[in-house]
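The complex appears here without one of its protein chains, the remainder shown in place.
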Amino acid sequence: MSLGPYTSFIVTSYALVAAVVLWLIVWIIADYRRQQARLKEIEASGVTRRSGRSAADIR
Amino acid sequence: MSALAALIRRDIRIALRVGGGALIGVLFFLTVTVLMPFAVGPDLALLSRLGPAILWLGALLASLLTLDRLFTADHEDGSLDLIVMSRTPLELACAAKALAHWLAAGLPLIIATPILGLLLNLDGTATLAVAATLLAGTPALTFTGMIGAALAVTLHRGGLLLAVLVLPLSIPVLIFGVAASQAAISGPLSFGTPFSILCALSLASLVIGPFAAAASLRHGLD
Amino acid sequence: MKLTETLTDLANPTRFLALTARILPWLAAMTAILLAIGLYQSAMAPDDYQQGATVKIMFIHVPNAWLSMFVWSVMSVAALGTLVWRHPLADVAAKAAAPIGAAFTFLALVTGSLWGRPMWGTYWEWDARLTSVLILFLMYLGLMALWRAVEDPSRAARAAAVLTLVGAINIPIIKFSVDWWNTLHQPASVIRMGGSTLDKAFLWPLLVMAIAFSLLFVTLHLAAMRNEILRRRVRNLQMMQASRVAFTSEAGAGPKEIGAA
Partner (left out) sequence: MRLSGRNLKCVRGGREVFSGLDLSATSGEALAVTGPNGAGKTSLLRVLAGLLAPAEGSIALEGGDAELSLPEQAHYLGHRDALKPALSVMENLSFWREFLGGDTLDADRCLAAVALDHAAHLPAAYLSAGQCRRLSIARLLSVRRPVWLLDEPTSALDAAGQEMFIGLMRDHLASGGLIVAATHLPLGIDARDLRMGGAA
């Protein structure tokens, strides 16, 4: 597969899209872990939700 | 010394947290710059000729408008009283606050410059020249703008009045900033002359700004 | 009837979280499969007789450009949900969509300018379509700044909803003005491409990629909404924690010893 004289532009755009999408995914996963950790921490300190269920439980 | 470090850390932290204004300045810079071509037309040759001026005006307005709350926020919640009473000289505290503001709101403008240079069809050298002049010149904008921010505390109002007070003071910085960038792009002057004057202006404002702001704050509290 | 039932069902964040946890893996898998197919097809697509291989950039540029507008419409529906129906998940959806939409818009801009470089000779041309996307990007950033500026999410939600709807009404006006302003602009060829002039060899990969990216958005959006719900739980629990501190001290814990002070 030859991409002609503009290979670098094509590769750069695909790489950029991959990078930004990956960054989004990583950010969302990291954010999820962070919120879960904070919920567990708060629950460990003895504060619970009114429903009595664990806040970190999402099922 | 640790008192000043604590003050700088606190101000940067507040600027970056929810409700802080650090990145809004960059957004303003971006918007103003994007607005310009709609006024002057999409002619790339014209835009690249006007580019440094547009970027400088955008940076000037962005750094000025974010200065509005520099002292009024501390005044409203009573922090300013304690800062005035403290063992740290008020001039140094003012300088620390201005430095924190420049780090949180001024530096991002310089980082955003290359992207905006691309939009205005500036080539690599021109973008670099504008970024260098902004790096040398924005401290002057922050430190002279700080005087207006301190006056805003005294006068119990900020916003447009602050802009009217400070904009004339920033004319020299604008002249030499744009002149230096133009010199780097097209000549005929050498880059060095206006650039060193720009640096001198920055250094002078580094001294004058804190003293004027501190004097204004001391007399302005009630 | 079915739809409203589902909507009220989803109004319960706990049930929403449970549903999300169940369908997210499937969505992610489907996105990955479709993306793989789309990428393979794009790689196999022939060169355009005018643009050469650069036409391959279209396969990622067009889906991103389409999403940049689609996400704003999703946010507009959510904004209506906040203002009119007061659906409890609406502002969560609106807030979670903004950064994702901004990312797709950014990608549309960058791929557009990389696509334009061979054609125009510069990275940026004040071309009507690109300029409109740039303004859309600025509006996304402004919306994100608005969300960040107000600490209380339900107060921020109403302001953001108004701004989103005003934006939705204004976007066509802005697009029209920019078109008019740009005397050098080319006819909006995305729609034309989708119609008669676009060869089938390009159409299929483009369609698959567009669906794959839309699924990617749905996946990311659901995950981000889940994060936002958890973030609000953290906030509520922290406020409960704060009020509980007051309660215990009122109950007579009194001052503790402070030693030598």
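For reference, chains read A, B and C in written order, and residue numbers begin at 1 within each chain.
The criterion applied here is as follows: a contact is a pair of C-beta atoms (placed from the backbone, for glycine too) under 8 Å apart; a residue touches a chain by one contact, two chains touch by 3 or more.
If you're wondering where the values come from, they're calculated on a predicted model, not measured in any experiment.
Touch, as defined at the top, links the missing chain to these shown chains in the whole complex: B, C. Only one of B:T31, B:S48 or B:S79 touches the absent chain when the whole complex is considered: B:S79. Listed residues B:T31, B:T88 or B:T154: the one in touch with the omitted chain is B:T88. Take subunit C: the residues that touch the chain left off the picture are 151, 238-239, 241-246, 248-259, 261. By the touch rule set out above, subunit B reaches the unshown chain at residues 2-3, 5-7, 9-10, 13-14, 17-20, 76-79, 81-88, 221-222.
Throughout what follows, only the chains that are shown with their structure count from here on.
Ranked by C-beta contact pairs, the top interface belongs to chains A-C. In this assembly, the C-alpha centroid of subunit B lies 32 Å from the C-alpha centroid of subunit C.
Subunit A and subunit B, compared by their mean Cα positions, are separated by 35 Å. Subunit A and subunit C have Cα centroids separated by 14 Å.
Multi-chain contact residues of subunit B (touching two or more other chains) are absent. Among the residues of subunit A, none is in touch with two or more other chains. Considering their complex, residues 113, 122-126, 131, 134-135, 138, 141-142, 145, 148-151, 178, 181-182, 184 of subunit C touch subunit B. Those residues of subunit B lying in contact with subunit C across their complex are 18-19, 23-24, 27, 30-31, 34, 37-38, 42, 44, 47, 118-119, 121.
Within the complex formed with subunit A, the residues of subunit C that make contact are 14, 17-18, 20-21, 43, 47, 52-54, 56-57, 60-61, 64, 99-100, 103, 106-107, 110-111, 114-115, 117-118, 216, 220, 223-224, 226-227, 230-231, 233-234, 236-238, 240-241, 244.
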